[in-house]
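Moving on, here comes chain A:
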Amino acid sequence: MNTLRILPKYCCKKTQRFCRLPVSQNRFYARPTSFPDFFQNPVFRKEDQAKLVETTDLSKLAAVPVKPPAVYETCSAYHDPLVNKVINHVMEMGKKQLARSLVEKAFENIKRIQIERYHLASTAEEKNKIELNPKKVLHLAIENSKPLLQLSPIKRGGITYQVPGPITEKRSLFLAIKWLLEATNEKERTIHFPEQFAWELLDAANNTGKVVKKKQDLHRQCEANRAYAHYRWQ
Partner candidate 1 sequence: MSVFIKHYRPCGLVSGFNNKIWRYNSTTADVATSKNEEDEEFRVLDILKKRDRQQRRVARRADVQPDRADRMAVDQNWGNVWPGPKSFHPSSVPLPLRQGYVPRGQAPPGKKANAELMKIPNFLHLTPPVIKAQCEALKPFCTEWPKLLNSEEAIEKHYPVEIISSDYCHASPSIRNPLARIVTLRIKLSTLNLDKHAKDKFIRLVGDRYDRETDLVTITADRCPVKKQNLDYVNYLLTACYHESWNVEEWEKDKTEDDMEYYDWDKNASKKSLVNWYLRTKNENRELTDEEYVAFDISEIPNGEEYKNAVSNYLNDGESEVTVKNYAKSVRKLLGLPEAKVVT
Partner candidate 2 sequence: MLSRNWRHLCRRYSQAVTFRTTEASPAQQNEKQIGLFYTMNQETCKQLFSQGGFPKSFQKQTKTFTETAIMIRQPALDLINCIKSSDFNKPAIRYVLYGEKGTGKSLTMAHLLHYAHEDGYLIVHVPWVSEWLRRLPRSKEMSNSQTHEGCVDLPLDAASWLLHFKGQNQHILKTGELKVSKEYVWSKREKTEAGAPLAQLVEHGISRVKYACDVVDALIKEIKTLSHNKQCKTFVAIDGFNSFFYPVTRLSTPTKKKVKPEEVTLTTTFMELTKNDWTNAVILLSADQLAVPDDHQESHFPRYLLYKKGFEHLDPFVPVEVGRYSEKEFLSCASYYRDRLWLRGPPEIDTELKFTSACNPYRFMEQCAPL
């Protein structure tokens, strides 16, 4: 039912400085809410608001009731939908504060590692190569670990074939984050989550590591199962 909700244009199209990845900024509620369908999602980013003013959509929106923004929907300069998404994936049992602190600690670790590398690097060129912004590292890591194809089991003649096929943007993002977290949780008991997560992110951002290998394995498997591709429509 929720998908039938009228979504205004500004919610579907979003352009973010950092964000090249499709993370939707609007909320889909798991349960029915107290808000009727005609309530609009709030516009909480200053950039989006400025755009509204320019396109004079504001007057249309002014007469429509709007949902209150959630706590994580801020106009802070540090708001990043992808980071929020990752935090939500890390979260267990609704302990968002803990999840957030873990992810932020991971960012801090990335930053410390990178700054250390920066100081160790001898030439200016090398220094410039090092990415110091942990959020950019995260974006890069997720971009690198997103698969382009997926295998779906299809039963033909009593045999289940793993059939390669295209993957939706949303699913590939989901898989990327899931793999990153799976790789992080495969750690020694004594190593803490933030450290391991930082390493995984740095590895993935460098196009190395467990997650990227997993993606490449999937791609290879898809390539090998190319012959089954026709089962998708036959």
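Regarding selection, all candidates are chains of the complex that A comes from, given by their letters.
Keep this in mind: a contact is a pair of C-beta atoms (placed from the backbone, for glycine too) under 8 Å apart; a residue touches a chain by one contact, two chains touch by 3 or more; residues count from 1.
These numbers were taken from a predicted model, which means no experiment stands behind them.
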(message) Considering only the touch criterion given at the top, point me to the candidate in 1 or 2 that touches chain A in this complex.
(response) 2
(message) Touching residues of chain A toward candidate 2 in the complex: what are they?
(response) 76-78, 103-105, 107-108, 111-112, 115-116, 118-119, 128, 131-136
